[in-house]
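With one protein chain removed, the remaining protein chains of the complex are shown where they sit.
Moving on, here comes chain A:
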Amino acid sequence: MNMHTQPQRTPAETALIDAFGDRLSLLPGDGAVMLKRDDAIEAIKHGLPTRRIESWHYTDLRRLLNVVPDFDAAAMAKALAPIVEGSAVLPVLNGKSDAKVPTIEGVTVQRLLEKLTDGSIAPGLDSYGSDDAIGALNTAFVADGYFVDIADGVELEKPIELQNVQAGGQTHVRLPVRVGAGAKAVIVERQAGEGAALVSSVSQLVLGEGAEVTWLIVQEQPETATHLAQFKAHIGKNAKLTLFVMNAGGKLVRQEIMVRTTGEGADFKLRGINLLAGDTHSDVTMVLDHAVPHTTSTEVVRNVVTGKARGVFQGRINVHQYAQKTNAKMACNTLLLSDDGEFSTKPELEIFADDVVCGHGATVTEIDHDHLFYLMARGVDEKTARGLLVKAFVAEVIEELDDETIVEALEARLDDWFVTHG
C-alpha cells in the first residue's frame, strides 16, 4: 500500500477500519490467519491507493470508493442457474458457502471457512506486493469461499461453476483451485447479486504439469455494486490456461489478473470483453510474468463503451531475463459509442531476455460507417444494424473459445446485456 501519510481518512477508509474492529471476533481463522489479517488491516490504515500509485493511476480507489456498506448477515441471496446446463454449482451466497458441498468425482471440495479455521490456507493470504489493496482488503475480511482440488488426470465433462452471489452489504470471498497434472476442466466464476454491495473476491489457481483449464469470469453485478476482484494463477510445465473475462456490470469494478508461467511449454490466453454502460468505472489490470523459457501468451481485450462509462485496461508483460524464446502478443480494441464515455489503455512490456517475440497494439474506433451502410442497404434499420455490429465486435472474441456449449452460454449472457443496454 502507499506509504504516504494521508492527512485525513476518507469515510470509506474509516468505515473499513471500524468494520474490522467490529467483525474481528466473528472472523474465522487460527493464529496464523489472524496475523495475516492484522498485517492486511495495517496496510489499509496507511490509506487506499490513489492515482499517485502507478498501478492505480487510472483508478483512484481512494477517491472512487466513497460508500462502504455495513455487513448484512441477515440478507438472503439465491443461487443462480448455471450458465452451462448441468454444471456442478458451488454457491457462495451473501458471503457464505453451502454446508452441503456437492460430490464431484475426482474433485475434493472444502468450504474455505474450514481452511481458515484450521489455518491451512494462511500461506495463500499474503499480499502481492506493497500496492495490493484488493489482496489486503480480502485478507482482512475473507470469511468463506471454496477450496477445490481436481486430482491428477481427471477430465471433467461438465464445468464447475463457482457462484459468488451478493445480497448487499459486504462480502469477501476466496476461491483457491488446484488442478492436478494432466487434468482438464472448465471453471466458471460467476459474480453477481442484487445489492449495493462491496465485494472482494480472490481466485487462486495452480495448474499442474500438462493441465488444461478454461476459466470464465462472468461479472454481472448491478450498477450499485463495487466489485474488487483478483485472479491469480501459476501455470506449470506444458499446462494451458485460457482465461475469459466478461465484465458486464458494477458501479466500480477492478479485476486484477496476475499470472505467472512457472514451467516450460506453459501457455496463457486472456480473452476479455468489457461491456460498459451508465455512469460506471471498470478497470481490468493484468500482470503477466513469463518467468521461464519457452512459454507463450496472447491477450485480446475488446471493450464497448456507452453512456458515461469509463474503462481501463492495463496489461503488463514481464519477460524475465532467463525466459528466452517467450512469445507474447497483446491487443486491446475499443468501440467508443458515446461522446461521454472514455477508455484508457496502458500496455507495458518489460523485457529482460534478448531472444523473445513480444508485441502489443491498441485501437479505439467508432462503428464502421461502411459496414453500417451495407447492412442498412439490405433493409436492416439503423438501430438493429448498429446492434449487430457492436455484438459482432465482441462476439468475435467469444467465438474463438471453440467450445460450442461455452460459446452459446456466453452469447446468451451477451444478448442479455444488449437487451438491457442496447
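The working rule: a contact is a pair of C-beta atoms (placed from the backbone, for glycine too) under 8 Å apart; a residue touches a chain by one contact, two chains touch by 3 or more; residues count from 1.
Criterion: contacts and distances are computed from a predicted model.
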item	value
Name under which UniProt lists the unshown chain, selected from "Fe-S cluster assembly ATPase SufC", "Nucleoside ABC transporter membrane protein", "NADH-quinone oxidoreductase subunit M" or "Xanthine dehydrogenase family protein subunit M"	"Fe-S cluster assembly ATPase SufC"
Contact residue for the chain not shown (choose from A:104, A:358 or A:376)	A:376
Sole residue of A:14, A:108, A:384 or A:420 that reaches the chain not shown, by the stated touch rule	A:384
Chain not shown, touching residues in chain A	369-371, 373-382, 384-385, 388-389, 391-396, 399
